[in-house]
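First the structure, which I've put down as C-alpha cells, then a few questions once you've had a look.
Note that one protein chain is taken out, while the other chains of the complex remain in position.
After this line comes subunit A, so read on.
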Amino acid sequence: MTTMQRLLQLPVNAVNMVKTVQSQVQGQEEDKSPVLTPDNAPQNWYSALQPDELRHLRSGGTGGGGGGSGSGGGSGGDQEERGPLEEGGGGGSFQTQPLRHDDLKEMLDSNKDSLKLEAMKRIVAMIARGKNASDLFPAVVKNVACKNIEVKKLVYVYLVRYAEEQQDLALLSISTFQRGLKDPNQLIRASALRVLSSIRVTIIVPIMMLAIKEAASDMSPYVRKTAAHAIPKLYSLDPEQKDQLIEVIEKLLADKTTLVAGSVVMAFEEVCPERIDLIHKNYRKLCNLLIDVEEWGQVVIINMLTRYARTQFLNPNINESLLEEGADKTFYGSDEDEDEDEEEKEKKAEATAMAKRKPYVMDPDHRLLLRNTKPLLQSRNAAVVMAVAQLYFHLAPKAEVGVIAKALVRLLRSHSEVQYVVLQNVATMTIKRRGMFEPYLKSFYIRSTDPTQIKVLKLEVLTNLANETNISTILREFQTYIKSMDKDFVAATIQAIGRCATNIGEVRDTCLNGLVQLLSNRDELVVAESVVVIKKLLQMQPEKHSDIIKHMAKLIDNIQVPMARASILWLIGEYCEHVPKIAPDVLRKMAKSFTNEEDIVKLQIINLAAKLYLTNSKQTKLLTQYVLNLAKYDQNYDIRDRARFIRQLIVPTEKSGALSKYAKKLFLALKPAPVLESPFKDRDHFQLGSLSHLLNAKAGGYQELPDWPEAAPDPSVRNVEVKESVEEVIDNSEGRIGLLGDWREVFTLLERVTTLTSVPEWTKCSSREKRKEKKVEKPFYSDSEGESGPTESADSESDSASRSESASPSEESRSASESEESEEGSESEEEEEEEQEKDKKKKKKELSKPVQESESEQSSEEEERKHERKSKPRVQTKSDSESESDEEEEESESESSQSESEESESETEVRKKKKAAESKPPLKPVKKENKKESKKEMSLLDLDDFNPAPSPQVTPVNTFLSNSLVTDLEGLSLSDSVLAPATIAPSSALKNYELLHRITGEGLSVEYCFSRQPFSPDANMVAVQMQFTNSATSEAKNLHMEDVKLQSGMRVKEFPEIELLPAGETATAVMGIDFCDSTQAANFQLCTHTRKFFVSIQPPVGELMRPIFLTENEFKKEQGQLMGMNEITEKLTLDVKCRNEHAIVQRVTTAANLSRVPCGSDKECRFAGRTVTSGSLVLVTVATKEEGGAQLTVNCEKMVIGTMLVKDILLALTQ
C-alpha cells in the first residue's frame, strides 16, 4: 500500500480521524498483522504437534503419496470418495459419513491453522462437487475470524453458499464483517463487504445498506467498485430498498475512476434501467472514460449508452427512414439501378426533409459516443466488438456503419460459439444493410468441417448477400454444398436456392432447372426439399412451366416424403388446367392409396379432388365421391371435417345454400405467391447482440430499444456544471472529512483545483457553453478584448468596418473582375465600351459588388466614383484596398486586363488615392498597441478567474507582446489597410490537457497547455506550459524531467527543475518541444525525489503552427502556389451555433494557432500561419454558403499536416 492510499483511507476509520499520523503507523501494523501471524504461528504448532493431530494431517494425504496434501484440496477431495475404503483399511475402520464430518469438525476446532485449512479445503471440495456440507455450519462459522487469510477466504466461500439455509447461525459472523469493513487494508474492507452483501439473509438488510453507503464513499476505488457490485445483490434481496440504492448509484455514477464505471453501470442496469435521467450528467464522462474501463464494463456501458442515445438524439438516417417502405420494395431490385435509385431517393428525401424540418445536424454528444467507441472495434474481446458493432448498427449514420463489418468478419475466426452468435447478428444486419458485408462474401463460404449450425447460418448470410452481380458465384458455391454428406445442410441449401430464385428474377429459370435436376437425386430428403421449393417457385409463374408440373406428377410414384407428396398434389390441383390429362389419373392413383397416406397428404388429396370436380366433373365425379366417402370415416377429425365441408360446398344438393354457387371462386381463386423470407427479417427490433435477439423472444429483464425521438430532447441536460460537481464531491466527502477541519479546506481546494483544471474536454466545452450562455451571446472578441457592453458594439462595428474596409468587396470583385476580364479579352474594343456601361449600371445597383476593371477606366467612371465616395465612404476604403492589392499584383495581373495606356492612367490615379490613404494610418498603430495591452491584461484576468492558481504567464507574456507587436507593425508597414482585429489567437481558449492524473501521480497532478506563445530560447519550439499541483500531504521535491524519448529530429528544452512543491501548492513551468511538424508524442519521465512517471505530450496539429500576418493579396498569391496536391477542400455543414463569422473565427482559431487574414467578403474567413519547425505556410479558408453549408480549404505544403488540420477544423466547425 502506498503512502497516498493509506492516507486516503484514513477517514474510513472514523474514530481515528483526528490522530492522523499515529493511526498511519497503526494502520501499517494492522496491515501487516495477518501476514505476520501465519509466519509465526507455524513454528508454534510444528513443535507442539501432537500425534493425534498428525493423524488428521496424514489422513488428508494418504493415497496422495508423499503426504503432499497441500498440492490442493483437490487431492483431498478426490480421496474423499475413496476415503471410506482406504481409511477402513487403515486405522479408524469404523468411520462413516457423519463421523467423517465429525472428523472435520474436530480439525476445525483445533487451534492449528494448517488443520483448519485442510478441513476447509475438503469442505470446499465437497461443495464444488455439489455434496451437502450444511451440517458443518456451526463449526465453520466459528472460524470466520481466523487470522489465516486462506482459511478465512474458504470460510467466506462456505458462508456464502450456506448462509441462506442457516440464517440464524450466519448472524454470528456479521460482527466480523463489520469489523472488516473498517480495516485499513482495502482488500479486507472490500472482501468483507463482498461477503456481507453476498449472504442472502434478509434480517441484515439495514446493515448491508449502511455498509454499502459507507463503502460508496470509501477512498479506495476498489472498495467503491465492490460497493457497486453489492447494490444489485441487496436489490434482489429486498427490492424495497430501491430508492435508497438509486441514491447510491447516483453518487457512484459521478465517480471519476475507470474501475468503478463498469460496475456501477451494471448496477444501474439491474436496479433502475428506466432512470435514464441519471445518465445525463455522466454521459460525457462515461464516453471519455470508456476506452480505459476494463473489458466487461465496456460491454455493459456500451449497451446502456446505445439505449440512452436512442432516447436523446435524433435519427441520423432520418432521410432513409422517411422512405423506408419505398426502399423495401426496391430492395432486391436490380442492383445497378439501386445505387442510382438510392441517390435519387436520398435527394428526394432530402428535399422532403428540408421542407418538413431543418436539416439534420448530429448532436456533438452523439458524435462523441461514436468516435470514442470506434477504437474498441479492435478489442481482443469478442463481446466488446459485438457491443460496438450493435451500437454502430443502431446509432450511426448509414455511411459510417460499414466500419463494423471488418471487425465482425474477424470474429468468425474465433471459437465456434462466438461464430454462432456473431453469424446470427450478421444475418440480421445483412437484411437491413446488405452492402456492408458484400466485400466479405467469401469469408462466409462454408467448409465441410464447420458444425451444422454454423453452416446453416453462413448459408443464411450468403443468401441475404446475393444480388445480380454475385449470384453466379453464390450459385456455383451452392452447387458444391448440395453434394455435402450433411443432409440437413443440403436441405437448407435447397431452400436457400429457392430464396435466391424468388429474390433475383434473372436467375429464377436457372435455379428452377437446377432444382428439377435435383429431383432425380438418390436421396429422398433432397428430392422432397426440392419439390417443396419448386412448388413455391412455380406458384410465381405457373403458366410457363407445365412440363415441370408433368414431370413432378410422374414423381409421385416414387417420392415418399409426405411434405413433398402434398406439395405435388397441391400443384397439380392448382394448375390442373395446365395438365388436364394427367390430373385425373393422379387422383385415381391417390384414391387407391388414400388410406395409407399421411394426414397432410390426405388433406391435399381431398383438395385435389374438389378442384378437379369443379373443373372436370365428368371424369372425376365418381372418384371425388369415393375419396370423400373414404375421408368421411377417417380417424383424424380434421380430415372428416374437411370432407364434410367440401362435400357441402361442391356437390349441389337441394339443401346447399348460396355458397355452392361460389365454390369455384373459393377453390380456384388466384393465390398470391408465397414470399420466401429470411427468418431473420425484422429481428432488428431487438437490440443486436442481446440474448433476446438470439432467441428471437424477449428474455427476462430485456430493455426495449426505444425508437428515435421525433424531436431531440434538450441537449443541455448533459452539460456538467463545474461548480456543482465540486460541491458534490465535497458533499460526498463531508461525512468523513468533516472532523478534520482545516484538512477539509485543503481537500476542498485540491478538489476544486483538479476539477477546474484537470477535467478533460467534456467539462471544458460545457463550461465554455455555459459561459456563453451567461454572457448572453456576447461575441467572441469582446471576450478576449476584455471590454464589456459598449465595446461590444464598437467591436462589431469595427469588425464590420474592417470587413468593408479591408477586404470584403475585393474578394468578390476579384472573382468578378477575373471572369469579366476574360470575357472582355475575347471581345472587341468597341463592345468593351458597352460592356463597361452595363457594368457601371450594375455597380450602382450592387454596391457590395464593385468591379475591378474600374481602375482602368475613363474619367466618366472616375467621376462617378467620386460621387460614390462622397455618398458612401465605404467605397473609398474599398478602392484603397483595391489599389493596394493592385500595386502588389501589378506585374502578374495588369497585363491581362486592358490596354496599356488606360492602365497607366488608372495607375497614377490609384497611386494618388493611395497616398491619400497612407496619410491616415499613423494613428492606428498606437491604438492597436493600446488595444493589445488591454487585451492581454484582460485575458490574464480571465485566466485568473478561471483558474485559481497563481498566474504563471508573466514572463512569456512580455516576449509575446513584443513579438506580436513586431508582427503587427510589420503588417502595418506593409499595408495601409486596417488589420482585422482577430490576428491574435485568443488566449482564454487555451485547452488544458492532463499529463499526470492525481491518482496515478500519487497526489501530484500535472496539466499542460499549449500557451501559443513563442518559446524564447528557441523559436523552432512549441511552448508547453505545465502546471504542477501537489494534492498529496507531503511535499514533492526536485520535480524535473528525465529520459526523454523522442522520434528522430525532435528536440526538447526541459523546464527548469522545481526544487520544492509544498503540499497543496501549485507551480508552473514552461518547456519547449520541437515536434518537427509531426504530431508524434514526446515521451519522457517526470521525476520527483521519490518516483518517476511515464508521461507523454502529444500536440494537436493546430498547435504546430504559429500565426503570421498576410495581406489578402499575399494570401491569394501564396494560395495560388499551393494548389493541386497541396490543397484540400472539404464541404461541411456548420454547426447551428456556428453560423456567424465570430463563431467561425473563434472555432478555427481555437482549433489551430492561426491568425486571421483580412478578407473583403463576409462570406469568407481566411487564416494563415506557418508551421513552427519548417516554417511551411498553412492557409485556411472557410467560405460559408446558405443554410449553414460551408467549404473549407486548407493549403499547406505539408500534406499530412494539411489533412490532419482539415479534420480538426471540420470537427471544430461541425460540433
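Annotations
Just so we're on the same page, a contact is a pair of C-beta atoms (placed from the backbone, for glycine too) under 8 Å apart; a residue touches a chain by one contact, two chains touch by 3 or more; residues count from 1.
Everything below uses one rule, namely that contacts and distances are computed from a predicted model.
UniProt lists the omitted chain of the complex under the protein name "AP-3 complex subunit mu-1" (options: "Nucleoporin NDC1", "AP-3 complex subunit mu-1", "Autophagy-related protein 9" or "Ribosome biogenesis protein NSA2 homolog"). Considering the full assembly, A:421 is the residue among A:314, A:361, A:421 or A:465 that touches the omitted chain. Residue in contact with the omitted chain (choice from A:164, A:524, A:577 or A:1054): A:164.
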